[in-house]
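Encoded as structure tokens, here's the structure I'll be asking about.
Omission of a single protein chain aside, the complex is shown with its protein chains in their original locations.
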Amino acid sequence: MSESFSGKDMLTILLIVVTLISSAGTLFYVTSLSGKLMNVSDDLEGVSGNLQSVSESVLTLSETTVDIAEKVGAPSPELSALAERLEAFEEAMEEIRVEPKEYIVFGRSLAFTGKYTQPALMAHKGWELWIKLVNENGGIYVKEYGKKLKVKCIYYDDESDPTTAAELYRKLIEVDKVDLLVGPYASAVNYAVQSIAESYGYMLPITEGTSTELYERGMRYSFMCGPGGVATYYSYPFMEWVGNLPEEDRPSKVAVLAEDTAFPISVYEGVIAQSEEFGFEVVHKELYPKGTTDYVPMVSAAKDAGADLLMCGTYFPDAAGIVRAAKEVDFNPKAILCTVGPTLPEWGSELGADGDWIFSSSDWDPGAPTFGNAEMISKMREEYGIDPDYHTARDYACGQIMEAAIMAQGTLDNDELLDYILQTSFDTVIGKLSLGDVGGLTHIAWPPGYVIVQWQEGEVEVVIPSEVATADPAYPTPSWDERS
Amino acid sequence: MIKDIMFSKKDAKLIVFAAAAILILIIIPLTGNRFIMATTFTILTYMVLAQAYNILGGYGGYVNFGYSAFYGLGGYITAILSTQWHVSPLLMVPIAGLAVGVISAILGVPLLRLKGVYFAIGMITVNFIFLCLVLLFPKITKAGLGIVLPPPPPLQVFCYLAAAVAVVTTLAAHRIANSSFGLALRSIREDEEVAEVVGVNLTKYKVLGFVASTIPAAVVGGITAAYLTYIDPDTMFNIGFSVKVILMARLGGLGTIAGPLVGALVIQAISYALRYTLGGVLHKIVWGALLSATIILLPGGVIKYVRSVLVRRSAIS
Partner (left out) sequence: MKELFSFVNLVINGLMIGSLYSVMTLGLTLLFGVMGVINVAQADFIILSAYIVYWMSHSYGMSPFISFIVTVPIMFGMGMLLEKGLIEPLQMRTRSHGEFVRMTLPVFFGVAMVVRHSMTALWTGDYRAITTHLTGKAFTSGLIRVPILRLLCLVGSFAIVGLLYLYLTKTKTGKQIRALSQNAVAAKIVGINVERIRLISFAIGICTAGFAGYLFSFIYTFFPGAAGEWVPLLFCIMVTGGLGCTEGTLVIGILFGVVDSVVGYYVTMAFSRVLVFITMLLVLLFRPRGIFGRGL
């Protein structure tokens, strides 16, 4: 009893399948075609504009020649030469290849939805701010095109998902035909995108990805675009500082907690290595899965293991969860450090006084007199009404680097720009960026430069190193009882 | 006159499908446009998944909401083997397929004793258990960090490979559907108790159907892993992925051969169209609404709808 199909059924089905495939094909072509059409019409506009100016110059030139000829009366050898030149010029004009380019086009995907939205949006604002400022100045001068080009950027939402991002970057390169790329948010997402950029020969400035995994792969086209350094260094200045405290103030037992994803794992590994370096005992360490909701058990375990220093590789929800859990179980280590979370403005607004005295790492120092820093801060306040954070600063710095490199090399060619960037040291809002290959990692910022910040009574202060500190570190941090 | 075109029905259908598919699929990779090729590849993989899912889900009536578990398993086995042994991932795909076949045969026996909604939800658990297992053995699976695979061969290879797998899976599904195996599955779907009484060996056919649906999923998982060059637990064991595949099979028409293919094409086309025209958030909202609406409004799927229209037409004429 097999399914009986008449010939009519088969043909109808075939027809439907073919129609659907062709309509799908048409759909894709249309989406890419519309992009192409836009480019073509832009090109045509440019061409006609240029042709007009050229023909105007030729007209003026020939008018002048006629005037001269009339005045002189008879053609002189110079005039004949000039006439010949004009003819040649007219011929050449026919063959003129006009470069009608108006914009430097960047492409990137960001986590507009999903887990990493908040920090990604802060980064986005930094990047957009730079673009705005550059365009207000008429753009960047690119020698290859002989003029200033404005900047624009095509964005897609990668939903905080690495594989989505990979597909989107392919589209940016193939269909949208962007000139240059910028990396997405989060190490895990950059991971997936690196090989795409590599196979197409596009530079990938990684602004929001500091996990060591990204730089162990020997990718030629990826480079760290933030002077902070790899994630393992996030905790270094702090560990170094506590390590050098006098005996009675030093902690001796460290607890490390981190989310089981690329970036926090690097922080975790860094803390463990540094504990050994500075002579601390790691009494509790735990990597918790990405969807963890309750932090009380692990914080209790840290407390009962006798830890007097709590170091955490976190984003925001877990950092908040850990700090709250510490309050609930009355865990009072001499200090708590959490990455990312406490550098976001809502740390203070959402947690209130509970967020005080927590340390964190940032590669950006708001008070530092670095190149363009004050301008960025005031512009950010003007445009968005909030202060920048280190994500914003990093992406803004990336813009500064791009601008410098493009102006220096006079081209938008990825290889030439990359070579220049790898050899040069840049002044940015986050300080000096220079890239190097260290310890098996390629194209990382070296030497690393992080500052340690601490929330003190609702304000973020830079506390370490003392040269740039705006306040002294409050250490040991007050216990939960003392705070109320 | 059209009614006179009566070849041996099974053979004719097969030839026609194969010819159309091969023609289109040979042309596309030759265009050289990487984006078109990438899209074709993705659609083909979904076609395979929907078709394979259909074997147990459509013919057998056992809805497997944790389908992504075996896709992910195939992907992870491929990735782990290829990085540990330093070989090309595509070579490891057949091994992954076989391994998953064996695993699902073993797991299938107890799992398929669950009926209806219990099976559906039970498979979700299996999916999460696999995910947890990946997280628990970081030394092998690199847990949350994800596995990076060696650089892939050119895109054309993937297109042709996916096309080949799609053709093979469709042929297999067709053969199963028109054999006693398919008959047994359909009888199980209609009424399991009666089937048993009539002498259908429930366990044997259910497990076979299960294995038949999971092997292609594993193969696709492995190929996709090689294509992406990066996998992590979230992408490989994603329930939303299972739901998408089920939607494709349902929309196209459960219990048909052309159904899953059509469904995969339409749904993926809509997915792309939405993503690239609307913004990130809006596209998801529309997608969710579309998902719910489609399930509610089109219970039988497109193919069945088309067929019913044709039947009505021929009845009238």
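Brief remarks on what is shown
The letters A and B name the chains in turn, as written, and every chain counts its residues from 1.
In this text, contacts are C-beta pairs under 8 Å (C-beta built on N, C-alpha and C of every residue); 3 or more make two chains touch, one makes a residue touch a chain.
Just so it is clear, the model here is predicted, and its values are computed rather than measured.
Contact with the chain not shown here comes from a single listed residue; of B:122, B:209 or B:260, that residue is B:122. Residue in contact with the omitted chain (choice from A:128, A:158, A:179 or A:260): A:260. For the chain missing from the display, the contacting residue among B:87, B:102, B:136 or B:198 is B:136, taking the whole complex into account. Considering the complete assembly, chain B touches the hidden chain via residues 63, 65, 110-111, 113-118, 120-122, 124-126, 128-129, 132-133, 135-136, 239-240, 243, 246-247, 281-282, 284-285, 287-293, 295-297, 299. The set of chain A residues touching the chain not shown comprises 112-115, 117-118, 121, 260, 286-294, 296-298, 300-301, 304, 316-317, 320-321, 324, 327-330, 344, 346, 350-352, 354, 480, 484.
We take it that only the chains that are shown with their structure count from here on.
Chain geometry summary: the mean Cα position of chain A and that of chain B are 36 Å apart. Touching chain A in their complex are the following residues of chain B: 2-7, 9-10, 12-13, 16-17, 20, 24, 33-36, 38-39, 42-43, 132, 135, 138, 143-146, 148, 151, 177-178, 183, 228-232, 234-235, 258, 261-262, 265-266, 269, 272-273, 275-277, 279-281, 283-284, 303, 306-307, 310, 314. The residues of chain A lying in touch with chain B in their complex are 1-14, 16-18, 20-21, 23-25, 27-28, 31-32, 112-113, 156-157, 159, 161-163, 166-167, 170-171, 174-175, 188, 191-192, 195, 199, 213, 217, 259-262, 265, 287, 289-290.
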